[in-house]
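The complex appears here without one of its protein chains, the remainder shown in place.
Coming up: subunit A.
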Amino acid sequence: MMATVSDQQRKRIHPHKFSLWVGMASILMMFAGFTSAYIVKRNDGNNWLEFTLPPVFWYSTVVILLSSLTIFLATKAFKDRNMARYRVLITITAALGVLFTVLQWTGFEYLQNHGVKLIGSNSNPAGSFLGVITGVHMLHVLGGVVVLIVLFARAYNSRKKNYSTVPIEVASTYWHFVDAIWIYLFIFFNIVSA
């Protein structure tokens, strides 16, 4: 009977990459939930505070776009086995990620100083939404920074030579993804508060 065949199972796409895509769909739904809630709340017109976005968000947008470029170059360097360049580039990427969150934070302070309370008593949902949504996004960026730190440590561990490009590819896809989420949020906030 010839019912048995080789153990080879078909893996069209690397399982980690695939899981990442499903995970990203999940994260996307969460932000879709947040922004739809924002629209629903804003449209009911009840006590909605109008305010302008902190100008520093423009800088943070540039920073995160730059970081997407650096991680793209880092992946390329890894594939060329140019490890020194690779390490420098992921360090820069991680630093830009941290810088991004710091800039977002100064944006919060700017709002606070201009009379827009994000949380606490007498805060307005308009400000709170901005705080919570960008805050949750910042956590996702910081999660990416942690991943980069792990990759960085691995790149120094010379005992285990690792030629698999999967980890850096997964990390960079995720990084572009949180970048895109911010672009989406930034455009969204600009349109709805215009």
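The criterion applied here is as follows: a residue touches a chain if its C-beta (ideal position, glycine included) is under 8 Å from a C-beta of that chain, and two chains touch if they have at least 3 such contacts; residues count from 1.
Criterion: contacts and distances are computed from a predicted model.
*Asks:* One chain of this complex is missing from the view, so tell me which of "CheC-like protein domain-containing protein", "Branched-chain amino acid ABC transporter permease", "GMC family oxidoreductase" or "Cytochrome-c oxidase" is its UniProt name.
*Replies:* Matching "CheC-like protein domain-containing protein", "Branched-chain amino acid ABC transporter permease", "GMC family oxidoreductase" or "Cytochrome-c oxidase" to the record, the invisible chain is "Cytochrome-c oxidase".
*Asks:* Given that one chain is not shown, which residue among A:22, A:84, A:153 or A:191 touches it?
*Replies:* A:22
*Asks:* At which residues does subunit A meet the chain that is not included here?
*Replies:* Residues of subunit A in touch with the missing chain: 1-13, 15, 18-19, 22-23, 25-27, 29-34, 36-37, 40-41, 44, 46-49, 119-126, 128-129, 132, 136.
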